[in-house]
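Before anything else, here's the structure in question.
One protein chain omitted, others in place.
Chain lettering (A and B) follows the sequence in which the chains are written, and residue indices restart at 1 in each chain.
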Amino acid sequence: MSDATSEVLLFQVGARVYATEVRHVRRIGNPSAAKADDRLVAGSALGDPFSPDRGIVVRCDDGTERTLVVDQVIGFRSVPRDHVRPLPPLAAHCLPSSAVVGFALLDDLPTLLVDLPTLLREQRPGSAAGPERKEPNDA
Amino acid sequence: MPEPQKREPGTPGAAGAEGAGPSEAWYFGLRLMGARYAFEAPLVTEVVRLGPLTRLPAAPNFLPGVFTHRGEVLAVLDLSQLMGLQPVPIRPSTRAAIVHSGPWKVAVIADAVEGLVALDRRQLEPPPAEGVGVAEFLSAVGRDGKGSLAVLDLPRLVEAARARSVNA
Partner (left out) sequence: MPDDTLSQKAKAGKARKGAAPRKNGALGGEVALITTALDEFAKGQYRGRIDVARIKDPGLKAIAAGINRSAAHAESRMGETTSRIQAVSQGVDEAIEAMVKLVVQGDLTGTLRLGVSDAALTPLISGVGQVMETLKRFVTEIREAALQLSTSAAEVLAAATQNESSTSQQASAIHETTATMEELKGASHQIAENAQMVASIAEQTLSATRQGEGSIKAFIDSMEKVRKNAVEVDDAISKLSRRVERIGTVVEVIDEIADRSDLLALNAALEGAKAGEAGRGFSIVAAEMRRLAENVLESTKEIKNLITEIREATHAAKEASDGNKRMAGEGEKLGGAAITSVNGILSGTQETSDAARVIHLATQQQRTATEQVVQSMAEIEEVTRQAQAGSRQATGAASELTNLAERLADLVKRFKVD
């Protein structure tokens, strides 16, 4: 991966399109084939998928693999660094989830950039619906 | 990462613009549900039309989304909803004032934009003691020929927003 670009995977959950850096993505699978345990996440801070058609298998912080169920895997994009924007401080201050880390400007439209490991960490049973608040400038 | 403040031509400087006396200061007025609010004029870099909004997941209601302006992603703050009032209707004609203070840069939307207002510094009063609702993010209350004007403090606004988003 060059410093000039980021490779992102575009996917859709519910009505919104999100982008995530490919380095956290293990593979793309069929969630119906996967076992329905806590490794299958079908609802997150991003919302609930309409239909469990695709699963993004994510390598989590603790080394485990968890699958985020999404409506659609749209494709891959190379995003130049200067097309990546941070999350505005106010948004970072007020959003309950820290999973949204910024925006990828695709065709000048900001697409939400999501850190999937963080997202899935927030979904861990025990951390229930209240993931930790992140201050701006936190990693 | 503070950005250099952008100044539109015609924006008055901090001291002594034409029409403002030595005891006067410039403010930028907004109208909300019939009441008048203002930011210190130097903090307001621009007044823009809202572009298409990207909504944020699980965001509080006073944060309708973000939009891109000049390549920058800005958060939109609905002042009305922050005060617990009705949402500002977002139309193509809706104007946002981009307000900048320290690390905070926010596109504030209101019912209407009044523009530059000169207030007598000597006539500024501290905000009312009951810190309920609006008072907690005012820095002062001023008066001019048209009536009273509540001066907003952006950091305090942000704090109020954060406090409210916990409960949202």
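Operating definition for what follows: a contact is a pair of C-beta atoms (placed from the backbone, for glycine too) under 8 Å apart; a residue touches a chain by one contact, two chains touch by 3 or more.
None of these values were measured; they are calculated from a predicted model.
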Partners of the unshown chain among those that are drawn: A
Interface with the unshown chain - residue positions in chain A: 1-2, 7, 9, 22-23, 25, 27-30, 73, 75-76
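Note that only the chains that are shown with their structure count from here on.
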Touching residues (chain side chain B, partner chain A) in the complex: 1, 52, 54-60, 63, 66-68, 71-75, 77, 103-106, 158, 161-162, 165-166
Residue ranges of chain A in contact with chain B within the complex: 16, 45-47, 85-91, 93-97, 100, 102-103, 105, 108-112, 133, 136
